[in-house]
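What follows is a short report on a single structure.
Heads up, one of the protein chains got dropped from this complex, but the rest are sitting where they should.
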Amino acid sequence: MEFTVREIAAFLKGEVVGNQDITINNVSKIEEGKPGTLTFLANPKYNAFIYETKADVVLVNRSFKPEKPVAATLIKVQNAYEALASLMDLYVQSLPKKKGIEIPSYISANSKHDEEVYIGAFAYIDEGVVLGKNVQIYPHVWIGRGSVIGDNTVIFAGAKIYPETKIGKNCIIHAGAVIGSDGFGFAPQENGEYKKLQQIGNVIVEDNVEIGANTTIDCATMGATIVRHGVKIDNLVQVAHNVEIKENTVIAAQTGIAGSSTVGSGCVLGGQVGVAGHIKIGNNVTFGAKTGVKNNVKDNSVMMGEWAMDARNFRRVYAVYKNLPELYHDFYTLKRNIDSRS
Amino acid sequence: MEFTVREIAAFLKGEVVGNQDITINNVSKIEEGKPGTLTFLANPKYNAFIYETKADVVLVNRSFKPEKPVAATLIKVQNAYEALASLMDLYVQSLPKKKGIEIPSYISANSKHDEEVYIGAFAYIDEGVVLGKNVQIYPHVWIGRGSVIGDNTVIFAGAKIYPETKIGKNCIIHAGAVIGSDGFGFAPQENGEYKKLQQIGNVIVEDNVEIGANTTIDCATMGATIVRHGVKIDNLVQVAHNVEIKENTVIAAQTGIAGSSTVGSGCVLGGQVGVAGHIKIGNNVTFGAKTGVKNNVKDNSVMMGEWAMDARNFRRVYAVYKNLPELYHDFYTLKRNIDSRS
Partner (left out) sequence: MEFTVREIAAFLKGEVVGNQDITINNVSKIEEGKPGTLTFLANPKYNAFIYETKADVVLVNRSFKPEKPVAATLIKVQNAYEALASLMDLYVQSLPKKKGIEIPSYISANSKHDEEVYIGAFAYIDEGVVLGKNVQIYPHVWIGRGSVIGDNTVIFAGAKIYPETKIGKNCIIHAGAVIGSDGFGFAPQENGEYKKLQQIGNVIVEDNVEIGANTTIDCATMGATIVRHGVKIDNLVQVAHNVEIKENTVIAAQTGIAGSSTVGSGCVLGGQVGVAGHIKIGNNVTFGAKTGVKNNVKDNSVMMGEWAMDARNFRRVYAVYKNLPELYHDFYTLKRNIDSRS
């Protein structure tokens, strides 16, 4: 990409202080600014960098008043952070977009797709699959029998979609994600072996969902594993059979949710959290990284710890825990003194 | 699929109470029952749902006696849960089964396969590979030089099998699993760099093993990493070089087993468990989710905790731990009282 300051300011409805004809071709962080790039200053903690940055252009809040001369051209906007996000959207939209059907790919005669799709080389579209408008299927994606992919959804290279999966509109599925693999269900036999319980349900992913690289979401034993509208899931997350994750919940990397549990809406799960099976988690719950959740959790809770506790309580417990040697010493010293007196 | 109640009852040797000519085309949970589906009632906790379910047909134990009229047709069988599992088997067998060799695929002239195989488009079968009878190799699977896949084994899309891997009969390998990647072995050098120790062993997977999506099993440095008969491994599990997992052990998602450790037979490892290297775990051991195992473990142990403890002991410790602030308060109150008296 290449934009002039004039073009960017027009797009952002911003005011230019400095040279309007400079051309920039990338963005950078203010502390790592390079010539030819645009950066931004939103957090006052970083103010000092604006006098030193080598970026040619800085987005600033209209309220920003320099205390020293600034070498870079400034573009003043209402909210520098949001303006940057808009510019990054613009940048991504300016990138070349994959279109059409590459050869060789495997598209079952018995599948349907809109004219406006990208199907990359070596993609595999099985019988009965339906791809919506503007869908992008990158190379090495496998879409099993009867799956449906909604408009504008992008599935990156090598993601695997088992049969009968339903994926909504405006979703992003990252490389290597697996959706619809068998739930982990086995019946113990008298001889110590396990017999597979067939997993005949599916996965339903609603609209505006993002699913990270190499994340796995198992199909339901019966019925559906469900990921609701607006959920964002990071890399290497495990979602087991018959789980339901409600609207606008965010799940960080390497977290696992065991079978038949429900996670409410508006929750935030840190990295490496583990949720046991058959648990109900309310709405707007926050779990710190590595929390282990073995019981139901009420709405609006904030939880931490190997066995999830209320976070304030956890911090109190932890404050004593980390000084246990001192407590131990003080107690047995006192005890010895008392014992020696009696 | 479409079956009549008459057909299902005949298959299950069950007794019909109600309309024999109803057709069902799916199964559902009793609390979510839908018209056109069959459900089951095995656990008395769910009895109340049978009077409300919208499923057309309910499998019940012969011993079940309704307390009110039931709208659904009943099929009475010896064990409703097992009958359901059999029906799910029947259902899965009724699904269209992939057969034959799709084009384009890459099959080395120097490999062998039975006539009764499925080799999906874009699958890659390298030199010296041998595929048994009824093997199913889904699209994007890579099978490296000299690997052997036993009869009836299914390898789902995009799984990667490194050279010289031996996989037994009746196994299921899910999408994205990687078997035989290099063990993590490096020798530190004087200059701070690490030199790779070549990993020249392989992986042996015996019969009736299931391996979850995106799970990784490294080859041995020398000799073999071994997964014994009947082992079931969930998604995103790590099995390092030279590990041996014995018969009928079950490992839940995101667990990791470090190099050269041995896990006995009949064990159950919860999710996100970590087993250190060079550890020996006995038979019939159970680890709760997130357990950290740093020492050898005896047969029949039940263990929990960040540093694995006997579970009963862990619960006792935890009961004190979670109330540490109270203990702390009580102790220092007492101490102050005593100190002030002396």
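Chains: A and B, in written order; residue numbering restarts at 1 for each.
Convention: contacts are C-beta pairs under 8 Å (C-beta built on N, C-alpha and C of every residue); 3 or more make two chains touch, one makes a residue touch a chain.
Please read these numbers as outputs of a predicted model, since none were measured by experiment.
K.L.:
Which residue from A:G212, A:G259 or A:G277 sits in contact with the chain not drawn here?
P.N.:
A:G212
K.L.:
Can you say which of B:T73, B:S111, B:T216 or B:N283 touches the chain missing from this structure?
P.N.:
B:T216
K.L.:
Residues of subunit A in contact with the chain that isn't shown?
P.N.:
Touching the missing chain: residues 26-29, 32, 82, 85, 88-89, 91-92, 96, 102, 104, 120-122, 138-140, 156-158, 172, 174-176, 208, 210, 212-214, 230, 232, 234-236, 247-248, 250, 252-254, 265-266, 271-272, 289-290, 305-306, 318, 321-322, 324-325, 327-328, 331-332, 335, 338.
K.L.:
What residue numbers in subunit B mark contact with the hidden partner chain?
P.N.:
Subunit B touches the chain not shown through residues 104, 106, 122, 124, 140, 142, 144-145, 158, 160, 162, 176, 178, 181-182, 184, 186-187, 192-198, 200, 214, 216, 218, 222-223, 236, 238, 240, 254, 256, 258, 272, 274, 276, 292, 294, 306-307, 309, 316-317, 319-321, 327, 330-331, 334, 338.
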